[in-house]
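Heads up: the structure comes next, in structure tokens.
Here the complex is missing one protein chain, while the rest keep their positions.
Take a look at chain A:
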Amino acid sequence: MGNAAIQSDVERIADVLVIGGGPAGTWAALTAAAQGASVVLVDKGYCGTSGATAPSGTGVWYVEPTEEQQEAAMKSREALGGYLADRGWMKRVLNQTYANMNDLALAGYPYSLDDEGQSYRRSLQGPEYMRLMRKRVKKAGVIIMDHSPALELLADEHGVGGASGVRTETGETWTVKAGAVVIASGGCAFLSKALGCNVLTGDGYLIAAEAGASLSGMEFSNAYGISPTFATVTKTAFYTWATFYYEDGSIIEGAGSQQGRSVIAHTLKTQPVYARLDRATEEMQRWMRAAQPNFFLPFDRLGIDPFTQMFPVTLRLEGTVRGTGGIHLIDESCASAVPGLYAAGDAATRQFICGGFTGGGSHNAAWAMSSGYWAGEAASAYATGLGSRSDRRELKGVSAQGSVSALASTDDVSEWVAAVKREVEPFDINLFRTEATLNQSLGRLNSLWRKVQHALAANAADAVRLREAQAMTATARWMYASALARRESRGMHKRLDYPGTDDAQHYRILTGGLNEVWVKPEAALHRTTEVHER
């Protein structure tokens, strides 16, 4: 790898390469193919089951396209997000999401009917949605390569021109040369086993940064979802109907699924926390079951009635999957700062529509299908514009992987993964942030980076894990460098030493770099009303 000549077991040439087969990736592939581009989609797992959406159900930010309703929708989360969102982007996402959700109906998604007999388009069932998207992508002529993680991007002096990776089933290497690449590989949940998230290890951030892309909003990366202690199903919204208890059955005052999550975290530091969904009425219980069968699966299988029985809960790190940071976009086509490289979905920053606070599943789902659509469209146009000489480009891998060739054992890689988790999972570092703890943690992460950065794996399976360890280490460093730079509390970023929001820091923060992590605030933003009138 590194600067070695590209020679792979499987070699393909396409106009557009999409990395990641979740909602954003499939929409990108579909749109690019519709423009006439030849498209290859690679997924680390299986397009259709990979990622946070497929095993779950999600609300969708689907709003009737009237001035009044869009205005209300845009306004509702602006304060929570610390006024870092942008009305122009929000409006585009609302319009695109409306169109895409209606397009899904035409493609055969079986929307339910509401009590007035109207097709209800504000939620999607993950398994159904992603099975349909896979089918559509295949029908559009896209070549899907499952179990084929991308390990590095290929580039020349003109920009990005493909990627290479391995097929985990066979250990074969693959190379896809493409005029443009869309990264849609999701966020980073640090292998916390939050539902469907273990394939989401920040791989896209790493390969993009190696190619020179920057990230933004990485301080908004400390989302934790509520789940039963014994299970993986993180469905925080359902805990709206929960009461939280100490072991002795007395109520934990102030604990809640929304603002009260830090009370839960505080309590969990010293003792178990229990929940019971005792605020759901009987009819609500029925609706919840029909809305999210996966939520009830763990309870049903263990014979627990969550509406009448207390069960232990924990907070699982959802990192940037439910945070809002990611690859920075320089324009409305979802282009990164590197020519030929685009980003969509959770791999990209979601600050434009959520600011500094997760908009929950519905905003992320809307963002994934909208940004995927635009990235696919733009990548196709870019690739087509390159002309016929593009297949003669002298492309090289841009990662530094293996350049010093320190062979890493499977145990080494496991230890490195554990070391990153020790920095990002504890509430006292990542949730309740201070200058001192962030600095100490960043110091340890920098040391870890020096160990992992040049390591070389002995086989294909280890190579994938090694890249995950590198990606998570890099992601954690961007998170904490950004968190240190924001000396205030805003959105989900809470600094114990700077509890207030500072108007002078009303800006987005860019970060990037691998050996040396850099951080740079953007120009200050205007308040939302001014932005709106602009």
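Note that a residue touches a chain if its C-beta (ideal position, glycine included) is under 8 Å from a C-beta of that chain, and two chains touch if they have at least 3 such contacts; residues count from 1.
Methods note: contacts and distances are computed from a predicted model.
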item: Absent chain [UniProt protein name; select from "Copper chaperone NosL", "NAD-dependent dihydropyrimidine dehydrogenase PreA subunit", "GerAB/ArcD/ProY family transporter" or "Trehalose/maltose transport system permease protein"]; value: "NAD-dependent dihydropyrimidine dehydrogenase PreA subunit"
item: Of A:26, A:100, A:123 or A:236, the one touching the omitted chain in the full complex; value: A:123
item: Which of A:168, A:333, A:384 or A:501 contacts the chain that the document leaves out; value: A:168
item: Of A:198, A:384 or A:446, the residue in touch with the unshown chain; value: A:198
item: Contact residue for the chain not shown (choose from A:35, A:243 or A:294); value: A:294
item: Those residues of chain A which, in the complete complex, touch the missing chain; value: 44-46, 48-51, 54-55, 57, 59, 109-112, 114-115, 120, 122-125, 127-129, 146-147, 168-169, 193, 195-199, 230-232, 237, 240, 256, 258-259, 283-284, 286-288, 290-294, 297-302
